[in-house]
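Omission of a single protein chain aside, the complex is shown with its protein chains in their original locations.
In order of appearance the chains are A, B, C, D and E, and numbering begins at 1 in each one.
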Amino acid sequence: MALTRVNGRGPQELRPVTIERNYLKYAEGSALICIGDTRVICSATVEDKVPPFLRNSGRGWITAEYALLPRSTRERTVREATRGRPSGRSQEIQRLIGRALRSVVDTAVLGERTIWVDCDVLQADGGTRTAAITGSFVALADALAGLVATGVIERLPLRDFLAAVSIGLVDGELLLDLDFEEDSRADTDMNVVMTGSGQLVEIQGTAEKHPFSREEMTAMLDLASEGIAQLIAIQRRVLGPLAEQVGMGNE
Amino acid sequence: MALTRVNGRGPQELRPVTIERNYLKYAEGSALICIGDTRVICSATVEDKVPPFLRNSGRGWITAEYALLPRSTRERTVREATRGRPSGRSQEIQRLIGRALRSVVDTAVLGERTIWVDCDVLQADGGTRTAAITGSFVALADALAGLVATGVIERLPLRDFLAAVSIGLVDGELLLDLDFEEDSRADTDMNVVMTGSGQLVEIQGTAEKHPFSREEMTAMLDLASEGIAQLIAIQRRVLGPLAEQVGMGNE
Amino acid sequence: MALTRVNGRGPQELRPVTIERNYLKYAEGSALICIGDTRVICSATVEDKVPPFLRNSGRGWITAEYALLPRSTRERTVREATRGRPSGRSQEIQRLIGRALRSVVDTAVLGERTIWVDCDVLQADGGTRTAAITGSFVALADALAGLVATGVIERLPLRDFLAAVSIGLVDGELLLDLDFEEDSRADTDMNVVMTGSGQLVEIQGTAEKHPFSREEMTAMLDLASEGIAQLIAIQRRVLGPLAEQVGMGNE
Amino acid sequence: MALTRVNGRGPQELRPVTIERNYLKYAEGSALICIGDTRVICSATVEDKVPPFLRNSGRGWITAEYALLPRSTRERTVREATRGRPSGRSQEIQRLIGRALRSVVDTAVLGERTIWVDCDVLQADGGTRTAAITGSFVALADALAGLVATGVIERLPLRDFLAAVSIGLVDGELLLDLDFEEDSRADTDMNVVMTGSGQLVEIQGTAEKHPFSREEMTAMLDLASEGIAQLIAIQRRVLGPLAEQVGMGNE
Amino acid sequence: MALTRVNGRGPQELRPVTIERNYLKYAEGSALICIGDTRVICSATVEDKVPPFLRNSGRGWITAEYALLPRSTRERTVREATRGRPSGRSQEIQRLIGRALRSVVDTAVLGERTIWVDCDVLQADGGTRTAAITGSFVALADALAGLVATGVIERLPLRDFLAAVSIGLVDGELLLDLDFEEDSRADTDMNVVMTGSGQLVEIQGTAEKHPFSREEMTAMLDLASEGIAQLIAIQRRVLGPLAEQVGMGNE
Partner (left out) sequence: MALTRVNGRGPQELRPVTIERNYLKYAEGSALICIGDTRVICSATVEDKVPPFLRNSGRGWITAEYALLPRSTRERTVREATRGRPSGRSQEIQRLIGRALRSVVDTAVLGERTIWVDCDVLQADGGTRTAAITGSFVALADALAGLVATGVIERLPLRDFLAAVSIGLVDGELLLDLDFEEDSRADTDMNVVMTGSGQLVEIQGTAEKHPFSREEMTAMLDLASEGIAQLIAIQRRVLGPLAEQVGMGNE
């Protein structure tokens, strides 16, 4: 017997998704992504230098930071500046975001520049890390397009689209795009990051409550593929003509 | 000869102001205040305890935190969680916000509860601290009204309205509500916090470039009064019927 | 054409593995695990209280900490106490270790106690996090057995064995148990944690260099299963009679 | 009916003030200022570089640090080194001191040098920040005079004298130079920084208890002017011949 | 051939010593000790609780903190609050001061109270840690006497006097009470803490430049004994009648 989900959506349905491009005035690229009640501001900042390990390599870098606003959550979350350091959870998420975005960037075309991606969660109703990846791709595309437009780099160094989604097993049922309530009841939850061509970039599956089988894993990945395809269609629509340039330089 | 201001506003005119009440889903009170391109999310959270120095006093407390999102600014601002502590500027601002709000709250009616006010700047184009005070008043009113509605406290413990504005002397001219560009050119700038009845709560005037005279000070205060009266009119409109309860319990 | 691996091992072969049980005198359980040149001290400490969110729940908790000794690495690693905080990498690893171990512990049988698992890497030649999980299981089993022996708890609260291994794609070839050199050349690397009954507990696959396909993923999981089965056989041998009690209380 | 003040001073009278010039052996300029029981050591240190934002500007910088010794206060104050950071209050005060001193320094004459001003409170009986500003002016004058004497700079880059005082409304009465006891009972308290020519540099008025009127504000400023004039007379006497050079280079 | 020392003092002579008792208004005991140009404010604060390891032991505790004011030194020393933590040197010194003072306190007579001893160096010309111990003894005696006077404890819980001095080998010559200049040229330097009855409490000898022989060590201790006897004579004079009570309760 199927679970009833908020707003009557089906088990394999995404929540409503909107991406507001260029949400911020000063950032080189930015987007406000809303997935259901989850809302994340993503911005991309260009800096003309790279971390020490890349100096004189001719290659660029993408790094991300992630934080929750205090009242993005049901209970107020203490600020990380008050605690004196980003939490382990935030660090894990920002490492994931940076790594995922780097997988579709041609860093040699980017040259010795760093793109700082900031993901600030205004409201957290589950799936903030996957929303952050999906929204950051749009902010990143605009920041990179700006470098092309001003002649700083030759072509858009994006090899493919990139989006992410969560799936989970809740009371034995397979669900796409878990909200907070569903996530906290899940036996297994998984975050999947995929490219526009359907290749895997990251997969993180966790079964704190009950270990899961290989068959369940396969079903979860199938469902993730479908959700990600829908998200990438939205990215394409939002980016308009710029979408055409993604993957253009691939040999 | 008068300065030309952005969008053709006059020297003694506020930028367009909007306050979106209940901007956040989970907070007990919240508002998104936009003054020109300055945008601040204000939220109010109720906690059922007070700091040690108020225990067993029967009195409540209002405290504030303030932060800039990294790309709220022209140049990316390093996160305070990365620096390991709030900057001196942030701490100074949050002390100001808390102190100003406390001046209109009847803490004995509030009882031993703390209201946490969070002011997060999405975009910073001058006047973020005064916008934060003006917006937080609305968030605070709603959080307190919630306590009345649920019977936790007897009446709205707000003695008066409260808003704030900046004024400055720029190239010898008196300007109301400085944007970032004007602020950075000002010889003197002043932040004023006033109540609905026109009393002063805070005044902070600084002349890093050129000291100012008593006459200039008087003119600045006159102008601030006018600006604050307009902001309070907006607060009244936004709060609707709740506005009637402000100051009701004053003897 | 196949890669040549150090010491002539085959692509699907583990490095030599030893687990020295009760390596430390004072800890309630401890093990020194060596996998090739990777060496990790794992210890388990019993504390008679739980974190705040579990108080009065009747349930226990397992938490882990992980650190590298400065010269466990090729280049000296700066101490985290000098940096003032655990690195993002360390925090991510210790969250993984704790989560994985909790998945096989019956926390209601454990009662309101915390087991602190410390994983200190003496030498890091790849696979330290998976070695830490595999070794910690032994330390944890002894600490729990001590609680049974002294009558504090009724039975061994371990539902199943647990071990972990890394696999990767290096130059198109599938390799089991990557050493440092292989890991740094891998296109995709994956860490898998499984139980004695072959169920999945954690899967973390990352393709910073080249996205991977669903077929490659299936092959990696097959190989991981084989490696983990071998590691669990070693845990059984090391634990001797105690191994019989693992999973005994499962209904 | 007037309040009785300690040692029988009148409401508009300063406490006894002494400034011991060159109190420290190693500093380029120093002073011990005592105002009643408040005692602050002020020192000025010359450093041959400026913060990044002033490099290649040809201009210098004045920065201040402020701290309480643990037993400067009635109850022992925990050291900021133990807390790990300066308190919000200390940071706010040191920002004020630096800003105020900069307003009378001709930083182009100073050239690319920083003057570090340290204000350490030996005993705190109210008015420590205003005493720190008044005493630091003397330390600063000597440090700058040393640069003139050694030919490093051409002339004393001080445009005017600078001093500060507190005033407040206590039980409806206007008081000059509040001691700790008076300050903690004040409805409104204000700190004012003025130059030798009677111009305003900083004004910070706070009414946490009761908002104040424009008339009260005017009366407070009048009283502050008188107090500051007396403090500047003392600075002149203490500086002796050096006092003649203050403001000499003003066009 | 003998070294020439500043102000013509002999190799085995102390610098001029003064101890100003009750230097601070608020502390339960305090002293400003000047030894040559070294000046340290010592204060003692009584707190009605003990660290966790002494709870319900019936015994008290003495703990010390030590810090340099920024311009106590030739070059300005960065504040420890700015660095975020006490330096290793400060921590080592404060551990020494606390340990030394505890050796002459009868903590059972003191009862479950902590005495916080703060040593703040106004000027550092060598021997600050030994001056701090010598001065703190006076502050401690007064704080303890206050507890006797108010009937909180029965008798003065001081078993003996306590003072400290440095000695060193400089260019082969044995010197008492090294100033900064001598200390930085010393081959070996030693700090010795002794009681009024000539027993050793602490000895710390360091030969970073040249190891020293057993004979040199004996000579250094002989000289330290003489210096300490003189310092204790000064403590006795300063404490006046209170000096009689030191050691009175010893069986």
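Heads up, the rule we're going with is that a contact is a pair of C-beta atoms (placed from the backbone, for glycine too) under 8 Å apart; a residue touches a chain by one contact, two chains touch by 3 or more.
Note that the structure is a prediction, hence the values are computed from the model and not measured.
**Q** Touch partners of the unshown chain, restricted to the chains that are shown, please.
**A** C, E
**Q** Of C:54, C:69 or C:219, which sits in contact with the chain we cannot see?
**A** Final answer for the missing-chain contact: C:69.
**Q** Going by the touch rule given at the top, which residues of chain E touch the chain that is not shown?
**A** Against the left-out chain, chain E lists 84-86, 88-89, 91-92, 94-95, 99, 102-103, 160, 194-195, 197, 199-214, 217, 221.
**Q** Considering the whole complex, not just the chains shown, which residues of chain C touch the missing one?
**A** Residues 24-27, 30, 37, 41, 43, 45, 47, 65, 67, 69-74, 76, 79-86, 90, 116, 118, 120, 122-123, 125 of chain C touch the chain that is not shown.
Here, only the chains that are shown with their structure count from here on.
**Q** Taking each chain's centre as the mean of its CA atoms, how far is chain D from chain E in angstrom?
**A** The answer is 34 Å.
**Q** Quick check: how many Å separate the C-alpha centres of chain A and chain E?
**A** 60
**Q** What are the residues of chain A that contact at least two other chains?
**A** Each of 84-86 in chain A touches at least two other chains.
**Q** Which two-chain combinations qualify as touching?
**A** A-B, A-C, B-D, D-E
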